[in-house]
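Only a single protein chain was left out; the remaining protein chains are all shown in position.
Take a look at subunit A:
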Amino acid sequence: QFGAEFRRFSLDRYKPGKFEDFYKLILHIHHIANLEVMIGYADVHGDLLPINNDDNFFKAVSSAHPLLRVFIQRQDEVDYSNFGTNTLSRKKKALVTLRNDNLRRRPHINISMPHDFRPVSSIIDVDILPETHRRVRLYRHGCEKPLGFYIRDGTSVRVTPHGLEKVPGIFISRMVPGGLAESTGLLAVNDEVLEVNGIEVAGKTLDQVTDMMIANSHNLIITVKPANQRNNIIRSSRMSGSSGQSTDSTASHHSLPTPHVLQNFHPDEMESDEEADIVIEGGLEPQHIPKLHSLTSTSLSRINGSSLSHRLQRDLVLNNSSGRESNGNLHKLLSSLKTDPRHSLVIPRGGIEEDGTVITL
């Protein structure tokens, strides 16, 4: 399939829609629904550039004149080093000879695509925090990696108007090997926890702080006073060292850790990147409704309720293309691309009741 198949289709130049829809459209047209592919395009200079998000998709569409040449490659065959460096003419050849090239060349480190990167942790608010404190943001995506640390009660010495005073505090007591907290290298045992997501922990009990951290676990921002204060000055160099260590932990995910994003943190920010709850519409028939009950409006496949929810937990990925191969659906998809981008994902009105399981995120 790859290498010798050409399709021609049209897109609305001014309202191209979203990359994800485009991606699906491509998969449909080429009947390669179940493959991970890399989409690229030729820009005005003839360079092959990737299309993997809304921005560069839009750029690609707007810069296309008059045709947008789109290249599709299997994800695992993509030679990332080609992007932006190879001319289009060379690229064509590369497509064919890719495998051999790889064998001949000495293996090089695969630097993953930008979309494969995701932030794991960051130090934030360096500009507004005192030197001795550090505000760390842990990003937790999915359930692959545990947060992995423990906290305990303890006492810390504070300077107060009445002199030195011992006050109860919360400390990090243990790191789980391989956990997210450890892999960042930004937290250490005996660091004192001062704030959780902008709320001071002073006066709160260990259990309260635990509950606060767990409740914020999807986007946990903790301000600590590191036990080892000597690292503060040479902070950045230490960081890079530690991030280098942890690269090997999850090679398959290409999760290069710690892109140290510096940004100001506002408590309200938590709201913005809030996860949404999942709502499943439409009726799964409750299983043992005694006789008489006709399956009227719904014609969905009868999936056991619990297994459905189980499946959902695993793949929250938007993945409702599988059952839809017909031309009608393609039309719907295409038309949806032209409509309001916000609705582009949801099947048009009325479809909800007919199609059953629809997940909105």
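Quick notes on this one:
The definition used in the following text is that a contact is a pair of C-beta atoms (placed from the backbone, for glycine too) under 8 Å apart; a residue touches a chain by one contact, two chains touch by 3 or more; residues count from 1.
Everything below uses one rule, namely that contacts and distances are computed from a predicted model.
Its record in UniProt calls the unshown chain "LLGL scribble cell polarity complex component 2", which is the match among "Gamma-secretase subunit APH-1", "LLGL scribble cell polarity complex component 2", "Aspartoacylase" or "Geranylgeranyl transferase type-2 subunit alpha". Listed by residue number, the positions of subunit A touching the unshown chain are 140, 143, 146-154, 173-174, 181, 197-199, 204-218, 267, 270, 275-290, 292-293, 304-307, 309-310, 312-313.
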